[in-house]
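What you see is the complex with one protein chain gone and the rest in place.
Chain naming follows the written order as A and B, and within any one chain the residues start at number 1.
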Amino acid sequence: MELLAALLIGLLLGVGTYLLLERNMIRIVLGTMLITYGTNLMLLTSGRLKTGRAPLLGGSDIQTAAEGGGGIVVDGISYVDPVPQALILTAIVIGLATTAFSFVLAYRTVQEYGTDDLLELRGVEHE
Amino acid sequence: MVRARIEQNPIVRVVVHTSLYGLKLVAIWILLRGHHEPGGGFIAGLLIAAAIAMQGVAFGADAAQAIFPIPPAYLLGSGLLLSFSTVLGPALMGRAFMEHSAGVIGLPLFGDVVWSTAVLFDIGVFLVVVGTMKTVLLTIASDRVQVRPAQGEQDTSDSEREVS
Partner (left out) sequence: MSNLVAYPVLLCFGTGILQLLLHKRVVLQRALALLSSMAGIVLSVLLTYTIWTSGIQVQTAGGWPVPFGITLTADLFSGLMMILAAVVLFTSVLYIFKDMDAASERTFFYPVLFFMMAGVNLSFATGDIFNLYVAFEVMLISSYFLMALGSKGPQLREGLKYLLLNTVASSIFLVAVALLYGVTSSLNMADIAAKAAMDPGNPYITLAGMLFMVVFAAKGALFPFYWWLPRSYYYVPNGIAPLFASMLTKVGVYGLIRVFTLIFVHDSGLTHSLLLVIGGLTMLLGVIGAISQYDFKAILSYHIISQIGYMIMGLGLYTVLGLAGAVYYIAHHIIVKSGLFLLSGATSRITGNTDFKHYSGLLASHPGLAFTFFATAISLAGVPPFSGFFAKFALLKAAVEKGAWGIAAVSLVVSFFTLFSMIKIFRKAYWGRPSGQRIQRDRKDYIAALSPAVILLALSVAMGLGGGYMMEFALATADQLMNPAIYIEAVMGR
């Protein structure tokens, strides 16, 4: 399962990097989106992929699992590690805001310059 | 052109119109159960954002504006203020900042109801998400694409930009 996730992360990051190297502005923004998704998946994998109950506890005694992290065991029942999920939620929200902003910025830049080719947007010194 | 056709499509209009109520109810349900079960202000806010997007597709941007008809800046500001007060409040009362409290209260009709200050925080998050998504969706949706040919930067007059 981890191998599969690793391959998927690699694929997402690879495609994202390829898109980043394009000249078209929208493709570059899409590339950063894919890279963000790849890293989110990596965050999920960092908590170890395994099944367990939703980590919502009524009780008070919480003990972390053994070395290497991932998963919480209370009274013999295993729960999934909640931390990576919280991290991903945060990362997704931040990614959403950044992506929305970069699309608007890209759009305004296209409006201003009439081109979405980054080679034409290199600019001259201090106009 | 595609836009215009969708807006005139009766099936889309009816489906959107009827499902909006359900969507709003589900959003409120998810918002309120958030602190004990999966859910919360963020997801509820996204549901409302989906409602706004659907409304926008079916009935146009003006109709979408009518959901939460408060200017987004105030929506964002009040949501942030609500969340912020649950962060600062405990600190002013001598506890750790962001400390939440909960308890059970007996109400006449509902029986024992669990209250929690975390709900206030969540409602704040909800308002912020709705405000943000509404701004993003409506800003992009209401803009008419008008790509000017590349010219010098000097001759892009301000009046022209107001129109576009």
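We adopt the following convention: a contact is a pair of C-beta atoms (placed from the backbone, for glycine too) under 8 Å apart; a residue touches a chain by one contact, two chains touch by 3 or more.
Everything numeric in this text was worked out from a predicted model, so none of it was measured.
Of the candidate positions B:L88, B:A102 or B:I140, contact with the hidden chain is made by B:L88. Of the residues in chain B, those that touch the hidden partner chain are 73-74, 76-78, 80-81, 84, 87-88, 91, 95-100, 153, 156. Within chain A, the residues in touch with the undisplayed chain are 20, 25, 28-29, 32, 35-36, 38-40, 42-43, 45-48, 64, 67-70, 83-84, 87, 90-91, 94, 97-98, 101-102, 105-106, 108-109, 112-113, 121, 123, 126-127.
The rule is simple: only the chains that are shown with their structure count from here on.
Chain A and chain B have Cα centroids separated by 23 Å. Considering their complex, residues 36-38, 42, 132, 136, 139-140, 143, 146-151, 153, 156, 164 of chain B touch chain A. Per the touch definition, chain A reaches chain B in the complex via residues 54, 56, 89, 93, 97, 100, 103-104, 107, 110-115, 120, 127.
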